[in-house]
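Only one protein chain is missing; all other protein chains are in place.
First chain written, first letter: the chains are A and B, and each begins at residue 1.
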Amino acid sequence: METKMQEKNISANELEQCVKCTVCTAYCPVLKVSVIYPGPKQSGPDGERYRLKSSLFMDNNIKYCLNCKRCEVVCPSGVKIADIIHSARETYGRQIPKVRDFILASTDLMGSVASPFAPVVNAVTGLGATKFVLDKVMAIDHRRTFPKYSGTKFETWFRKEAAPVQGTFKKRVSYFHGCYVNYNYPQLGKDFVTLMNALGVGVDLLEKERCCGVAKISSGMFDTARKHARINIASMEKAMSDGRKVLTTSTTCTLTMKDEYPDILGLDNTSVKDGIVLAIRYIYEMLEKGEAKIAFKEGYRARAAYHVPCHMEKMGLSIFTRKLLKMIPGMELVSLDSNCCGIAGTYGFKKENYARSQAIGKALFDNINAVNPDFVACECETCKWQIEMSTAYKVKNPVSILAEAVDIEKTKKLNNA
Amino acid sequence: MIPAQTTNDFDVIIIGGGITGTGTARDCALRGLRVLLVERDDIATGATGRNHGLLHSGARYAVKDSESAEECIRENTILRKIAAHCVEDTQGLFITLPEDEEIGYGLDYQKQFIDACTRAGIKATAMDPREAIAMEPSVNPALIGAVQVPDGSVDPFRLCSANLVDAKLHGAKVLTYHELVEIIREGDTVRGVRVRNKTTGQTSAYFAPVTVNAAGIWGHQVAEMAGVHVGMYPAKGALLIFAHRVNNVVINRCRKSADGDILVPGDTVSVIGTTSTKIPFEECDDVRVTPEEVDLMLREGSRLAPSLMTTRVLRAYAGVRPLVSADNDPTGRNISRGIVCLDHEKRDGLRGFITITGGKLMTYRLMAEMATDAVCEKLGVTVGCSTATTPLPGSESSDIKEISKKLWKMPTIAQKASVGRVGTRASQIKADDRFERSLVCECEQVSVAEVRSAMDNLDVHNLVDLRRRTRVGMGTCQGQLCACRAAGLLGKNRLCVKKEREDLASFMEERWKGLRPVAWGDALRGAELSAWEYSEVLGFDKEDEQ
Partner (left out) sequence: MKFDTIIIGGGLSALTCGIKLAKAGRDCLIIASGESALSFNSGSFGLLSRLPDGTAVEEPLKAIEQLPSSHPYVKIGIDNTRRYAASAKEFFADCGISLRGTERNLWRYTSSGKMKRCWLAMEDTTAFVSREDKVGDKALIVTVKGFQDFFPGFVAESLEKKGISCRCESIELDELDMLRSNASEMRATNIALTMEKDKIRKSFVKEISRIRQDEDMLILPQIFGYEDTRALEDIRKAVGMPVTFISTLMPSVPGIRTQKMLKKAFEAAGGTLMMGDCVTGAVIEGGKIKSVLTSNLGSYGLEADNFVLATGSFFGKGLASDFTKIYEPVLGLDVDASEKRDEWYSSSFFDRQAFIGFGVKTDNDLHPSRDGEAISNLYAAGSVLSGAESLYEGSGAGVAIITAMYAADKILEG
């Protein structure tokens, strides 16, 4: 239906719905630790009115935004504050990414170069001298622990070990594994495939998968991000043509492909948006509808502290994780206070952000230490790096926790798999 | 700086602090006259501050009124030079829509329009719809043709303030908030004026051989006080402000002038207008926008830019044009929008009294020149007019980036915004320490330093005046935070808290007047939030018992 006169208030990223209530400023994790960042209100809707007049009014310090989207979660007016900020960086900023930003943003490229040499790369990035060079030359902070590169890419493992048996399943999903699973932590992907298979669901990879683009967006490489996004949309469209879903295990990839493609990159993703489903939600829904059954190991005991990653908070999907993990007999799930861990993807790797990043995360680290759990449950890979680097606790993806707690053989039988 | 006059004797007294009055004061002062300007409110409170802020190219008048068109393009070119910090070169489009064809304003008319522009000296270039959309993406995509002309936007508050600043720099004395109570006449000669200070209630008399009536629509009453009749016709024009810049190029309709056919981007907003309705003189002091006018503006506006259908409206306001019969015909049959300069000695046998009226914001400088010429002729002064070539204070350069870089090593957004508002005079805004740099008004990027500087240098008597000088409270929140903060600063400076409390209340009432006609959707949400904040947190409400 055509919109009637003044029935709606439409503006780019809902800029004009702002009623200047200042609530966002009270919940911004960056503002809490830093005065360089102009804050969500000034960087977002306030600043945008001036930028619309002239790019002369662009404040480059808006780059200190973490894109955690907590401002959007607390905004009573529905303003897409972080999207305004990140769109402004492309529209008004003149950015040529530094080599450092290029490297950090190229999670895929670096991964495919590094993986075959994983032991060497891991050893080198862990070395004091290398860190010194990274720090001084590249401005990647030397205090930062680098994510390890795995020797065998997930894709390689999948083709060799898993792909041949997937044809035996009638029900199929496609899996967008993301750079992290592929290069750094294939175990999560393996857990996912094992679990899905046990639940009677076959898993295929997309014909072509590119990096979702989140690191590129945050480093200002919008064109590359767009190029990859188009390939991903096309691959997902193809996969979904038989009505199947594309499942993910990374919250940030999910948010990027569902929301940032249209809001920041200006791409139309309506054909695939609803078909991208976070695995944990998909599994919950299957169990709820009775489409699959699950059996847990006897004697499984764990006390987990659940950290809801910022992007999970934004997508509002943590209820599925909570409900699923609470199904596990012997699981004591403690909710951590809602806080940002501070890393925000590649943000915390940049030398200029390291101190800020750690300061932001402090409340979360203290909270975890106080709870003293067996491990932390969390869906996000970069939160995992940050928490594991900053506390003594292991972080597990809920999919891996399930895979660990489920009696795979029994579950297979229940689902005739 | 020439010190202001200390006695009550002047060469010329100018009544009215609108753009015509301040412009005339400047011209007279530049020519060495001892000038007194009296204004019953603040400067720019009448029609000056209540129009589109359009820097006409003259194209709008080219077909029907070539004289006005030529005046406009001449003044347009001059103002770009002398008032650089008040003018933004946006360029303008005159668009032809499919429905215009049906009423005889199709592309044939467009040709006629371009010819007329060319004859008047206005550069007019035809564009195909695609080019027009590329130049201004918000334009109605249904257009069948467009013409680019050198329109722009002009900030009337800044322009008026800059004229006043220069007049004062050249010795003029300015009395705002002084109400005219009498025009002192001796026989058939006007000797001066008696004014009442609205703050103290005190009355004083000032004398000069010539008095200029530059009071806009109120010039009608001023003339009556002098005992002469100027047949004026108050024509109300309503306008709406949208909450952000919808367009960056002025959009006009290429057809006979009608209601709501100009959309002008100005600073952080866009303005649509206007209407023309005759109203009684009694209503001139408090013109209000009706729901029907709001409706009309939105309907017509969305033909220019369809997104106006769904764009938040910030406020509504209306001004009164001082229309006048051009030919001394007291019946007013022949109303002109052109400039009218009446020497009442020649017209009515009243010596020492001149009325300058009609015209438009665009042609204020020319009007001032005409009035000053008339004054000089009476005084036997032969100094020529220099306002067409002398930049206004602040307009020595228009490059915000360049000016900012000269003043500060790392200019902040607010500092650049200040330069946008006061031009090179931003050098007066110190902003040395953290507090001075902090924002009073977050929507419009106004710093403590700029507020203080305006209070010290720009005849600011209250918060509403401050708004006209700095844009404090003109943004999306309409004074929710900034008005209180500014009141805090004003109160501290003046050590008069009680007055500031009243001042704050009247500021919010003034904001509400413009907000109320358009308070729906997010504007109503904002109004509710402000109402709670002012009543519950600040304790501002009409309580019966206190």
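The criterion applied here is as follows: a residue touches a chain if its C-beta (ideal position, glycine included) is under 8 Å from a C-beta of that chain, and two chains touch if they have at least 3 such contacts.
Because the structure is a prediction, the values reported are computed rather than measured.
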item	value
Touch criterion as defined above, residue of A:42, A:346, A:386 or A:400 at the omitted chain	A:42
Residue of B:98, B:384 or B:539 in touch with the missing chain, whole complex considered	B:539
Selected residue (touches chain absent from view) among A:140, A:247 or A:317	A:317
Positions on subunit A contacted by the hidden chain, ascending	4-8, 19, 21-23, 25-27, 31-32, 35-39, 41-42, 46, 72-78, 274, 284-285, 288, 313-317, 319-320, 322-323, 335, 337-338
Absent chain, residues of subunit B that touch it	291, 298, 412, 414, 434-435, 437-440, 442, 447-448, 481, 484-485, 487-489, 491-492, 497-498, 500-501, 505, 508-509, 511-512, 516, 519-521, 524-525, 527-542, 544-546
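As a working rule, only the chains that are shown with their structure count from here on.
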item	value
Subunit A and subunit B, separation of their C-alpha mean positions in angstrom	52
Residue ranges of subunit A touching subunit B (in the complex, touch as defined)	3-11, 15-22, 41-42, 45-50, 52-54, 56-57, 59, 77
In the complex, subunit B residues that touch subunit A	243-245, 265, 267-268, 295, 298-299, 302, 307, 309-313, 400-401, 412-413, 416-417, 442-443, 445, 475-477, 480-481, 520-522, 525-526, 529
